[in-house]
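Not every chain of the complex is shown here; the ones you see sit where they belong.
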C-alpha cells in the first residue's frame, strides 16, 4: 500500500520556461531508461520476489523512491512548458525564436497534454512495458537494474551538459547523485549474490548438462584478431570453471538444413516448383 | 560486410514435431532477450563504437555469432512445426491431442507463416527494437549485454526443463554453453573497464557537480528495516568515494509544487474553477 505526500523529494524549479528542453527532458521521464521504467521495474521485481528479506525490502525502498522522481520530472517539465506558444509557419517565420521553439518542442505538449508532462520519451514514443524486466532470478534482475542506472545516469549527464538553466542543473545534480547511489547499491547486492551462487546465471543449472567444450571459447566470426588479445580469450574463465580459448577459424558443427515440405492444406510453395519441375496438372 | 555459409553453427533437429514447444521456443528467438535482440544489440554497439580495437572486434565477433543462433532456432522451430494440424472446435473436440495442439500452438504459425519461424516471442508479440541498447558508452553497454545473456540463459534453461525431446535438449545445451561464455566475456570486459575508469557510469562526469551528500545514502521508503542490514547500507561505498548511510525516516527536501495557470489559448481548466470560484460570464 502507498501513501503520497505532496512535498517533492527534491525541488524542481527552472530559472525560466524552455519548451525545447522540456521535450528533451522527457527522455529520462518516459524513455527506455526513464524513471517510469525503473519505478515499475523495481516494484514488479519486489512484488514477484518469492520469499522475504533484505533484497525485497531494498527493491521496494528504491521503487518507491523512483515514483518520487517521476513526480519531480513531471513538475519540472510542466514548469519548462509555462506559457509555451502555439503557432504555424506564419508565426514561425515572423520570430526566429518562436520558430525555433515550434520546431524543437513536442507539439503534443500543447495539443494533447495542455502543457503537462507526458509518459513518453524525447521523440514522443509512449512508454512501453517492453522496457522492463522481472525474471524471478535476483542476480539476473540486479544486473538489469545496474544497466538501467548506468544508462539512466549517462542520459542525465548528457542532459546536464545541454542545459544552461541553473534550476534544471540543480535538480539533475540530485538525480545524478541518486543514480550514483543506485549503481553502488546494485553492485553491492550483485557481488554478494555472485559470492553466494556463481557469476553465471542461473547458478542452479547443472554444468554437466551444457556443452562444456564451448563454454569458454571465443569464436572469431569477424575477420581480424584484435579480440584475441583480451582477457576474455586468455587465462582462467571468470566463473572459475575453465580456461578461455580463442578459435581463429571457426567451422560449422552442423549440416546444411533442408526442411520437409508442408502439408497441402498450408499452401506453401510446392516442392516441384522449388525443384524447377513441372507441376502436375492435378495440383494446378 | 557479411558472408553466409549454409551449414549451421550447430545442429538443430528435434526427435519429433511439437507445435506447442515451437511456440514456447519463439521466446528465445524473437522475445525481449532472444537471439534477434542480442545480434542487433552487439552489431549496433560495434558499428557505433567511435574508434577501433579489441572491444569493437569482440562485439562484431559475438554479433555475427548471434545471427547464426537466430538461424538455428528458426530451423528448429520450422521442424517442430512439421505437419502441424489446422482445425476448429469440431476437430479439437474429436481428438484431445489435436485439441491440445490447437489450444497450445500459435495460430499464426499456420495462418501467417506457413509453418515457419516468426520474429516474435512466445505469446506472439512481434520483435521490437525497443528491446536493444547502444549508448556509445561501452561500460554501460557491456552491463546491458551481461544482463541480456543472464536473462537469455535463464530462459533457455527453463525451456530445457520443459522439453522431453532429446534433439531440442541437445541444441539448447549448446546455446546454454554459449551463454555461459558470453556472460564470462562481458564480465571480463566489464572488470577491465571498471579498473580503467570507475564502477560508476559515466566515469567522466566530475563528482563535485553532483549532490554528493546523497550519493551514498539509502532512503527507507518502504516501511520496515530489513534493507538496513545489507552491504549497501554499511561500510565504504563500492566506488570508493564515500561511506554508505541509511536514513530511516526520509523527509522531503522540496516543497509542495503549485503550477502556474496555462495561457487561455490552451483551454485547460480555468484557475477560478479549480479554486471553486464563480467563472466570470465573459469566460463562459
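By letter and in written order, the chains are A and B; residue numbering begins at 1 in each of them.
Keep this in mind: a contact is a pair of C-beta atoms (placed from the backbone, for glycine too) under 8 Å apart; a residue touches a chain by one contact, two chains touch by 3 or more.
If you're wondering where the values come from, they're calculated on a predicted model, not measured in any experiment.
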{"item": "Given 2 visible subunits, total identical subunits the whole complex contains", "value": "6"}
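Definition applied: only the chains that are shown with their structure count from here on.
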{"item": "Distance from the mean Cα position of subunit B to that of subunit A, given in whole angstrom", "value": "7"}
{"item": "Contacting residues of subunit A [partner subunit B, same complex]", "value": "5-12, 32, 52-58, 60-65, 68, 72, 75, 78-79, 82-83, 86, 110, 114-115, 128, 130-131, 133, 135, 137, 139-140, 143-144, 146-147, 150-151, 153-154, 157, 160, 173-174, 176-178, 180-181, 183-185, 187-189, 191-192, 199-202, 205, 209-222, 224-227, 229-232, 237-239, 241, 244, 250, 252-257, 259-260, 262-263, 265-268"}
